[in-house]
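Only a portion of the chains appears, each positioned as in the full assembly.
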């Protein structure tokens, strides 16, 4: 049952809107829709504009928050978030520390998987924005802290520490202190110099240290044939290390 | 508290063993270890061989099952499993259908994340092997069915359907029938012809159809400098489609 204030997607064959149930109206070129009427409806139900155009009500997934949530910078891409999840084996038993929250997209992905996520963001306005995005995602198990990750004290040790920030040797040493034995550190670094710093610091304190780049190519199929997309994006390097 | 029969890792700075608590002994070049003594111990405790060499007891993660579980063929690689998780936004509320179980590695990853996973494998001996691997991973929420996925009836609709098998138009149509609106189909296909078949079938029945290739490169740092690994593996294409 949809609650007031909850984020939803309204989807038709030609349009997609990211709305909040409960307040005001949505004006589209296909008519006006009463958002208050969404409260109490079921996911998957169909609503219509005053012109009779129908939309299906959909509960957003992490992929939708990646597409629609307000951003304070360029978030990590799904391919890289997927690398972190896969190379750490992230699962529902995990306590995860995420630092460099940014818009909170990675935290939303991790929060949907892990038991609990603590995410640290030093820039207060970014932390505020991320907090809103994470609340929109309906995640109760993600705690946003507007602080430097170096200040985090671990009453309980973390299973995974993830950094999306300029990683220093101090960060790596702090991660080691906060991790359970067998736990993973994952560092996302866009530049080779940052990757090298993370790798070198991890190589002295961790085992199983590897740095990966995932070059993602979309394949296209059209009338003229099949081929890789003419664009491949570099995003960053993922350094994985095990305590 | 470690149970009899449970899978564990015994880790020292130089060795790693994948053992089962409770029965028999482990003979290594560093001495003999009594596996019965592991029962009742805590994760992270230290045990010693009769020669005094110490090992830390570690609870295996999905990454460890990828490395150590018995295989009936080449499993999907973590990078590709990560792509499926990220592009579907897999999370703990999800009911997932996985078909083409193989050794059960993807099912172990998915089982650690999703609410429930149903995984289908037509080859009975593969299903038996996968069942053992999945039980070793301690996952209660993964059901292995030795059947053709086309026979699956959905009392409850799935949030995600994942195929690691030769995908036909019939598979794609069946996936559509089994998915909730907004749910995702993910097809893993090693060859271009298989990718094309999956893509074309999905393009007529699904929206947001995209095929990706993740080319993973490891970066190496040595005395002579930093460079990409001299090997990059192709594994397969991931086609993602949304109902």
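Order of writing sets the chain letters: A and B. Residues in each chain are counted from 1.
The criterion applied here is as follows: a residue touches a chain if its C-beta (ideal position, glycine included) is under 8 Å from a C-beta of that chain, and two chains touch if they have at least 3 such contacts.
Predicted, not measured: the structure shown is a model, and the values here were computed from it.
Participant: With 2 identical chains placed here, what is the total number of copies in the full complex of this structure file?
Facilitator: 4
Note that only the chains that are shown with their structure count from here on.
Participant: Once subunit A is fitted to subunit B on CA atoms, what angle does the rotation have, in steps of 5 degrees?
Facilitator: Fitting subunit A to subunit B on C-alpha positions yields an angle of 180 degrees.
Participant: Taking the mean of the C-alpha atoms as each chain's centre, how many Å separate subunit A from subunit B?
Facilitator: Using C-alpha averages as centres, the distance is 22 Å.
Participant: Across the complex, what residues on subunit A touch subunit B?
Facilitator: Against subunit B, subunit A makes touches at 9, 11, 13, 44, 56, 58-59, 61-64, 66, 78-79, 81-93, 109, 112-113, 180-182, 184, 192, 195-196, 199-200, 203, 207, 210-219, 221, 226, 228, 237.
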